[in-house]
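Every protein chain of the complex appears in place save one, which is left out.
Moving on, here comes chain A:
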Amino acid sequence: MTLLQTDARGLRRRMLLAGIAAGALARPAVLRAQGSPIRIGEINSYTAQPAFLGPYRNGWLLAQEQVNAAGGIGGRPLETVFRDDAGRPEDAVRLAGELLNAERVALLAGGYLSNVGLALADFARQNKRLYAASEPLTDALVWSRGNRYTFRLRPSTYMQAAMLVEEAARLPAKRWATVAPNYEYGQSAVKWFRELLKAKRPDVEFVGEQFPALGRIDAGATVQALERMKPEGIFNVTFATDLLNFVRQGNTRGLFECRAVASMLSGEPEYLEPLGEECPDGWIVTGYPRDDLDNPTHTALRDAYRAKYNELPRCGSIVGYDTVQAIAAMLRKANSTETEAMVEAFKGIRYQTGYGTGEVEFRALDHQATLGAFVGRTKLEGRRGRMVDWRYADGANYLPGDEQVRAWRPQE
């Protein structure tokens, strides 16, 4: 599968005039003929985070194919130019310039890491172009650094933490310890979990915290350090490799026995599947119970995805799929690819999520989508883990009050 989905003209141009001179010939196509594609520029950390962004791009392409098969946007097909920022925000900004100026895309989308998302959002504000953020979780993207041109799909750190707090507050555990990767996502997840849980349960105390470096956890020592704190509950924010190593060492040393664990994102197939038979029992997690989520929309999506890629979708696939659906809905309403028209159309737009749980709205208030997540418990069945006792937590119910949001978000 190729990373680039460009038209033949663009490709030939690049091959003939490899180099910077290429852009010189790319004069703006002022008037596009009816039926010419609407181009989306998508930037993500494909080489840095392949495990999550491979399925994401698959979901994206599936949705694009479906939209185009249904006649596109008023007869115009969607077309996406993918770019790899290799995890560097400064590269993402350069690529954003390339996509807008050389590839002539109508809008930008993507972003996985929070700092990449924020850099793109600031670029969008500065250049007055639309940016549809799909993956980045940071609260700053729509609140403290929110801007007119940026919209975000996924439930944010705050929302995910709020979903877990609701469950954690019902537990008898009073002494909590936290472990989170040492960067903005980990830090703010811990901050919100503490604040929101304290508000619901004033009798709870936090007895210690661990902040291993992202991707570099010294799992044995971290587990030992948590054990020393003798907590009754553990709030975990580590994911991917860190999560695997943390769980294996924790299992060996019995850290999770007789303790409640609330864990961000760990129910997503991305993180649950590699755990295999190490999957711990009874963790409260946010995630995506792909195999048991049977409703007409989701089943059809799952089947279509499996037919196309010969594997099952992951949470990232749904995020990619939903981003395209949201953009398509917005474009239909805007009936234009002028940025201001698209921004106005995006506010309050509703679309059907691939989860099959109904409509999701991009709030006009802060440009955050009300897409939710599933909250449930992990269970080891046979040699693999799955989510059980889950329910869909609608994102709209886990956002702070409007007044609070207005206070956080710069008013323009």
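Note that a residue touches a chain if its C-beta (ideal position, glycine included) is under 8 Å from a C-beta of that chain, and two chains touch if they have at least 3 such contacts; residues count from 1.
Just so we're on the same page, contacts and distances are computed from a predicted model.
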Per UniProt, the name of the complex member that is left out, chosen from "ABC transporter permease", "Response regulator", "Putative outer membrane protein" or "Sarcosine oxidase subunit delta": "ABC transporter permease"
Absent-chain contact - pick from A:E65, A:E166, A:E278 or A:E344: A:E278
Given A:Q64, A:N236 or A:Q249, the one touching the chain that is not displayed: A:Q249
Contact partner of the left-out chain, one of A:W176, A:F211 or A:F362: A:F211
Selected residue (touches chain absent from view) among A:G35, A:P50, A:G71 or A:G348: A:P50
For chain A, residues in touch with the removed chain: 2-4, 14, 18-24, 26-27, 46-47, 50-51, 54, 83-84, 86, 88-90, 93-94, 97-98, 100-102, 114-115, 118-119, 122-123, 126, 138, 140, 145, 182-184, 187, 209-213, 215-216, 218-222, 224-225, 227-228, 240-241, 244-245, 248-249, 252-254, 273-276, 278
